[in-house]
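All protein chains but one are shown at their positions in the complex.
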Amino acid sequence: MRFFLAAFAFLLLTAEIPLAERRSGYEFMGRETRAMQDDDTTNPALLWVLDGEALFKTNCSGCHADMKGVAARYPKAGVSLDQQINACRTGRQKAAPFAYESRELLGLTAYIGRQSRGMPIEMEWNEANRPFLERGRAAFNRRQGQLNLACAQCHDDNWGKQLSGSVIPQAHPTGYPIYRLEWQGMGSLQRRFRNCLIGVRAEPYAYGAPEYVELEMFLMWRARGMKLETPAVRP
Amino acid sequence: MISRRDFLLFSSCVLASSQAAAQLPPNIAALRQAALEEAIRKVVGDAQVRPGKVKLDLPPLIDNGNTVPLSVTVDSPMTEADHVKAIHIFTEKNPQPFVISAHLGPRSGRARISTRARIADTGKVIAIAQLSDGSYWSDTVSVVVTLSACLEDGLI
Partner (left out) sequence: MARVVVNVPASAKRGEVIEIRTLAGHVMETGFRRTERGVLIPRDIITRFVCTYNGVEIFSAELHPAMAANPLISFTTVATESGALEFRWTGDNGYAVTESAKISVA
């Protein structure tokens, strides 16, 4: 029994991408799409970053000086950055929370994320994070949906190969919220998860579900040390 | 997931409007080709469009047809006597062929514009430059458009 468990654990580890071989989704895009992300003056996400900056100055700068490094350390203990912003809104400011995928929330997370651009993602497998990371990892490796596919099957085992004309990336959330060309707009990691769930013909969880935060935490742990690119452009 | 009520509503609407433009005509390729030629003729008139002087820069393999960065550069001194008056961009397979018509002049300094287009399907993109001497020059690029793998609209 112990041997079986050890072998199973070893198999899980070998399926993971070795740390040195991890590549951001940026590297799987065409030259022109990368240029869209690199040029701050023409990155369409700039429209949201500016909105976020205006909102931050009005609503948040009373308590917060700047948010450098913050986005690289979220989610924390089961709370995502979206949720933390709304916790401040409802708890401290006694204001209505921003809806998920609203212009305000995307603007703020883009602006806050932008301030951590270039910084390494930090996610520790510690006691506070462990329960969420374990559930996130289980979700990542679990087959689901009518197509009965696990995230790991595409993003660990078959990254770099093509699915329906698109190259399969490794699924590191290095640039969220992103300007996705498919959406022709800005969106959060939750929105992207929902696209994947629909892609495997699974019923997506509701916005704000803990499953999304757990998976986000696991993916951030999987991407630990990689540089944040927020706000990224992705196909 | 679509509810039963919504599904019944949807199917009755489809039946009611089945003769409407919801269905694409079977000779769509020919129609779009004709629309493209007419659009170019509307801009150019009877003048001959010659390949050359124009460089249309866009990726041959497109990440996503919704947003395709492209630029057009025309070899021209951009002086009062010899300059580019306009740059027109067309696509072959979109529902309508025009993308953008840009008006330049001697004050432009260089004949170069950059923008982002929507390209619906694999096909040609055409840039036509109108020069101050009344001549028309063009460049054509063939592109391949791929579909995204994971979408939001599950039923498509």
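Letters A and B mark the chains as written, and numbering starts fresh at 1 in each.
What we mean here is this: a contact is a pair of C-beta atoms (placed from the backbone, for glycine too) under 8 Å apart; a residue touches a chain by one contact, two chains touch by 3 or more.
Keep in mind the model is a prediction, meaning the values are calculated, not measured.
Chemist: Identify the residue among A:22, A:73, A:103 or A:117 that touches the chain left out of the display.
Modeler: Residue touching the absent chain, from the options given: A:103.
Chemist: Would you mind spotting which of A:97, A:185 or A:199 touches the chain that isn't drawn?
Modeler: A:185
Chemist: Give me the chain A residues in contact with the hidden chain, please.
Modeler: 41-42, 44, 46-47, 50-51, 103, 184-185
Chemist: In the complete complex, which positions of chain B touch the hidden chain?
Modeler: Residues 2, 6, 9-10, 13-14, 17, 22, 66-69, 71, 91, 94-105, 107-110, 112-119, 153, 155 of chain B touch the chain absent from view.
Definition applied: only the chains that are shown with their structure count from here on.
Chemist: So what's the Cα centroid distance for chain A and chain B, whole Å?
Modeler: 34
Chemist: Enumerate the contact residues on chain A facing chain B in the complex.
Modeler: Chain A reaches chain B through residues 29-33, 35-36, 44, 163-166, 168, 181-184, 191-192, 194-196, 198-199, 201, 203, 235.
Chemist: What part of chain B is in contact with chain A in the complex they form?
Modeler: These residues of chain B touch chain A: 1, 58-59, 61-64, 66-69, 146-154.
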